[in-house]
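Dropping a structure here in C-alpha cells format, bear with me for questions.
Incomplete set of chains, arranged as in the complex.
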Amino acid sequence: MLLGRVAGTLVATDKEPTMEGLKFLVIKQIDVDESETGGYVVAADAVGAGVGEVVLFATGSSARQTAMTRDRPCDAVVMAIVDTWEVGGDVKYTK
Amino acid sequence: MLLGRVAGTLVATDKEPTMEGLKFLVIKQIDVDESETGGYVVAADAVGAGVGEVVLFATGSSARQTAMTRDRPCDAVVMAIVDTWEVGGDVKYTK
Amino acid sequence: MLLGRVAGTLVATDKEPTMEGLKFLVIKQIDVDESETGGYVVAADAVGAGVGEVVLFATGSSARQTAMTRDRPCDAVVMAIVDTWEVGGDVKYTK
C-alpha cells in the first residue's frame, strides 16, 4: 500500500455499469515525510474518506478485494484512513 | 485508475482471436491539472469514448472485469468518461 | 497494452517445462510517434509476429489469457500485429 492525501473528488456519469455507486477520489501520493511525490491516482473509496485526509490505498487485483469493488474494473481503492505512523522512532504524522 | 485523453484509434487485423470486436484507443495520460504526462497506453474501449474525451482507464487484471474484456489478453480498459473533477476545492476539469 | 517493434528472438533451452513450444520475442518499446522509448520486454508470441513488425503486447496476468500462454509463468505476450494508428487525426503509422 502507499500513502496518499485525498485531494478531491471525480464524477463520471458514463461508465461501466458495475462501477455505479462507487465514489471516486483523487489521491495525491505522499511519502513517509508527508510530502507529495508528484504522483496521483483516482481510487474508489471503500472507507468514507474525506477531502484532506491521509489514507492508504491498494492497487491492482488487491483493489478488488472489498465488498464495494469486487469483480469491478477498479484498480485502486482507499482501504484505510491513517491515524499515525512513525519512522525511526519519530512520529511523522498524526491525524 | 488514471486519467487520460483519447488521442486516437488503432487498428490491428491480425490478433488473438478473442480480441475480435474490441475497439482500441490510443490514450495519452494526463495529470490532475489536465496536462499530458508523456505516458500513453493503448486501451480497449468499454464505454464508447470518442477522440478528445477525457477518460478513466484501469490496468492489469482489473482491465478484464468488463463484459467486453473478460478472459481476454487485455491489460488496459477505458471504463469511464469523466464529467468533472476538483482538487482542493477548485474545479480542475469539466466536460 | 503498449506498442513495440519486434527487434529479435531469444532461445532458452533450459526452462520451466510448461514454457516448451513458446517462441520468445525481444520487443523494443515504442511510443505513439514510433520512436523507441529505451524500454524492452521479452514476450511470448501468440500471433506469429516477425522481426521488424510493430505489435501490441499485454503484460501481467493478461499475458496468460491466450491458448498458448494460459497457466504458464509468462508475464508478457504479443497479442496483435498493428496495421495502423492515428493521433489527433494524423496517421502516425501504417504497416
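Just so it is clear, A, B and C label the chains in written order, and each chain counts residues from 1 on its own.
In this text, a contact is a pair of C-beta atoms (placed from the backbone, for glycine too) under 8 Å apart; a residue touches a chain by one contact, two chains touch by 3 or more.
These numbers were taken from a predicted model, which means no experiment stands behind them.
Chemist: Enter the number of copies in the whole complex; the displayed portion holds 3.
Modeler: So the full homo-oligomer, as given in this file, consists of 5 copies.
Convention: only the chains that are shown with their structure count from here on.
Chemist: For chain B versus chain C, what separation do you get between their C-alpha means, in angstrom?
Modeler: Between these chains, centre-to-centre, one finds 20 Å.
Chemist: Can you check how far apart chain A and chain C are, centre to centre, with Cα atoms defining each centre and the answer in Å?
Modeler: Distance between chain centres, rounded to whole Å: 32 Å.
Chemist: Could you tell me which residues belong to chain C and also touch two or more other chains?
Modeler: In chain C, residues 61 touch at least two other chains, as defined above.
Chemist: Enumerate the contact residues on chain C facing chain B in the complex.
Modeler: Residues 1-3, 31-32, 46-48, 56, 58-66, 69, 77, 79-89, 92.
Chemist: Which residues, counting only chain A, touch chain B once they are in their complex?
Modeler: Touch residues, chain A against chain B: 7-16, 18-19, 24, 26, 28, 40-43, 51, 60-61, 63-64, 71-76.
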